[in-house]
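Note that this complex is displayed minus one protein chain, with the remaining chains in position.
Letters are used for the chains, namely A, B, C, D and E, taken in the order the chains are written, and counting of residues starts over at 1 for each.
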Amino acid sequence: MPIVEAHILEGYTPEEKSRLTTALTDAIRLVVPASDEAVTVMIHEMAPDNYARGGKPRSPAPALPDPKQIAHDFLAAMEKRDLATAKAMLAPGFRMTFPGTAQMATLDELIAWARDRYRFVRKTITSTEAFHKDGAAVVYVSGTLSGEWPDGTPFEGIRFIDRFEIEDGKLATQDVWNDIAEERGA
Amino acid sequence: MPIVEAHILEGYTPEEKSRLTTALTDAIRLVVPASDEAVTVMIHEMAPDNYARGGKPRSPAPALPDPKQIAHDFLAAMEKRDLATAKAMLAPGFRMTFPGTAQMATLDELIAWARDRYRFVRKTITSTEAFHKDGAAVVYVSGTLSGEWPDGTPFEGIRFIDRFEIEDGKLATQDVWNDIAEERGA
Amino acid sequence: MPIVEAHILEGYTPEEKSRLTTALTDAIRLVVPASDEAVTVMIHEMAPDNYARGGKPRSPAPALPDPKQIAHDFLAAMEKRDLATAKAMLAPGFRMTFPGTAQMATLDELIAWARDRYRFVRKTITSTEAFHKDGAAVVYVSGTLSGEWPDGTPFEGIRFIDRFEIEDGKLATQDVWNDIAEERGA
Amino acid sequence: MPIVEAHILEGYTPEEKSRLTTALTDAIRLVVPASDEAVTVMIHEMAPDNYARGGKPRSPAPALPDPKQIAHDFLAAMEKRDLATAKAMLAPGFRMTFPGTAQMATLDELIAWARDRYRFVRKTITSTEAFHKDGAAVVYVSGTLSGEWPDGTPFEGIRFIDRFEIEDGKLATQDVWNDIAEERGA
Amino acid sequence: MPIVEAHILEGYTPEEKSRLTTALTDAIRLVVPASDEAVTVMIHEMAPDNYARGGKPRSPAPALPDPKQIAHDFLAAMEKRDLATAKAMLAPGFRMTFPGTAQMATLDELIAWARDRYRFVRKTITSTEAFHKDGAAVVYVSGTLSGEWPDGTPFEGIRFIDRFEIEDGKLATQDVWNDIAEERGA
Partner (left out) sequence: MPIVEAHILEGYTPEEKSRLTTALTDAIRLVVPASDEAVTVMIHEMAPDNYARGGKPRSPAPALPDPKQIAHDFLAAMEKRDLATAKAMLAPGFRMTFPGTAQMATLDELIAWARDRYRFVRKTITSTEAFHKDGAAVVYVSGTLSGEWPDGTPFEGIRFIDRFEIEDGKLATQDVWNDIAEERGA
């Protein structure tokens, strides 16, 4: 039965508002055992003229970009080895952690390191999840890897999960877990 | 600036309402680039007498238990090999996926399989994240593993991440990724 | 989907608030093609301290009595020929209209006139409907009559409908239609 | 003092919203002894983008047609013996009950039966009342009948009341009471 | 933290709504020790179709003119001795009180009386304050006077304060205090 009303400044797109109603519905359902059908969300948009904090009108900030899309775009760029695009998506201070090696700070490091692990790798994404935490969007992308080992043998169906933190639309961290060592060692 | 009002039936504890305001604040911040300070949440509680859907009053369902707590309790029970407690936390149809083996359905299977992988393992949890998705609470627990290999050699600092789905307070799935094979094989 | 919020001063009983939520649900459904389930009503009660019109607090007036109950009580009193009770329920200026006779103003007139129509009459009520119109509650009571004609022959199953206007808890008008003449003349 | 807020999807006409505010005002006044002036109704219209139940946007259904108008149109068509129009207004399963005869299901039955009761009849409507009950609009139309008896003698001023149930804009039932037998038998 | 929502009929200008949000923010801060930043005001505008009191729609009245502007315009007209303009700004029954003389009712009286006090006077306004009280806007204008005494000696920096009551956009009263006698007598 919960009913949620969100008052925001006008200017968001239908897609952005849809992301917002979904997030608010999920927020309720984390605590209240209501079926999806039982959660109603109303967004009340206000013209900037009709809102004041501290007696002063405010302008709506542009919505944050969809963090799931950002994660997907980054993974696609990396898969194509389109490093220019991928690098442009990184926040200053970006750091990534992959299985079996120290933390890395640049994509070049990553590519150098990966060379010994596989000839190439493709991701089949089966799940993408996003939520907000402490000022950043957190995105989990999971699925399976396929590709070729350094000796050319193909592999497939290896489980992976990537965790991204995205701040102001830029990737701040990437943490990767997968079963490559399980399979490789098998 | 967003202001969120949630209308719920009365009967939730301060801790439950706190989880709700946090979840709603995070929901807003997934889309609207507001600082935490700029998001206001008001919960309006109603007596059951004061609410009707379809002309009929409704009773508030008890809040869902904190899914982070459930995941922590399960991991603690498993670490202590308190299988009675751990089994009581599983939903019918529970299934779990660990690195390097097929999907398992019972804790006994898990324990039998793990025997060859390590003598024991301890989890140091550094992050727990929870959100709602498609009727279930999803919880991610990550951190590092320490313990002893089957030959008694100690290990520590091995990264892991567990993903749980929790339905109606019971664990429906556990998916585990970690760097054990990386380390063991090293 | 409509959601109705009613702000009232606190002090109404659960039964009174239930009548209110039903009436508001019905009001919506007269215009909006929503199923009963899809209409949500929230009553927000305010302490008198928390409400001001014209800068002055107001006290809640006692709820109006249930007009259906008033109509039923009046009909029961008349059926028992408990005229003292029935008369006490009439507003000044009460008038009633029955089939085949001029408008009457007193219950004594009614009883004198009815003497030639039947020895006694019992009402089996199958439907009672109430709504508000122009400052009065309107109640329709319908069902069937049974009793004995002046010659002692019994009758039953004769359709009737009574319309009452109730102002400030008192009966202002009673208009009666029935099939007595159809049956008697048959 | 009651203040009513109704949240609906946008798309209703001023006339439809006026019917809604009237119905909500009447709903309040059935329970709360406020003068008409003291009841405030605010309708908040939302774009479909701004509303979600179960995380999904909804489209506004077209408003229900005015049930008073439907009843009047039907009575006018019957008075003109415009049976094509009148039949098109009936719901499947329509049934009607008139004084002194069994329940009828078709207008043709009605017309055949009425032939012996009067040459023609005209309705002078003095009151029309509508409200919602259990998924249907209920309309009461009352006033007086005039016309000619089968022998050509004129009559007038005979009281009648018709009760209609209207579902999804179609007439489901018509129940008629009047004083024809009183007058005819006089 | 207070959040204020004002529901008004649509039709007010941004400037008028800005005056409203300022006044509401100040109203809160007269009682609640919140910083300006902590007071949020939302204005919800309704189309006349969407509002009914007593079941009837209402039209928005034009906003009241800014009382500070009225006071400034009147003082400017008087300073220029533009009596036609100034007189047009007075309400019937206008009365004014100046230091050291009886209450006056016309600007001509004022000008005759002032002739002995100074050759001319200019106002330097340093503060203008407005609020509403008992059906009138009250405006305080304060600052310093400069000009020439009747003998041609110049003066300046003499403190003054004027209090105006403005009803329906017209000046009802003017009460003046200043230090002219202090200075003149010095």
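Keep this in mind: contacts are C-beta pairs under 8 Å (C-beta built on N, C-alpha and C of every residue); 3 or more make two chains touch, one makes a residue touch a chain.
For clarity, every value in this text was computed on a predicted model and none was experimentally measured.
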Chains in view touching the one left out: B, C, D, E
Per the touch definition above, residue among E:Glu79, E:Glu109, E:Glu148 or E:Asp179 touching the missing chain: E:Asp179
Positions on chain B contacted by the hidden chain, ascending: 14, 17-18, 21-22, 25-26, 35-45
Absent-chain interface as seen on chain D, which is shown: 1, 3, 40, 42
On chain C, residues whose C-beta touches the chain left out of the figure: 7, 44, 46, 49-55, 57
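Throughout what follows, only the chains that are shown with their structure count from here on.
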Path length in steps (a step moves to a chain that is touched) from chain A to chain D: 1
For chain B and chain D, chains touching each: A, C, E
Shared interface numbering between chain B and chain A [over half = same, under half = different]: same
Pair exhibiting more inter-chain C-beta contacts, A-C or A-E: A-E
Between chain D and chain E, centroid-to-centroid distance (C-alpha), Å: 57
Separation of mean Cα positions, chain D and chain C [Å, integer]: 19
Interface hub residues of chain E, defined as touching at least two other chains: 40, 42, 44
All touching chain pairs, where touch follows the definition stated at the start: A-B, A-C, A-D, A-E, B-C, B-E, C-D, D-E
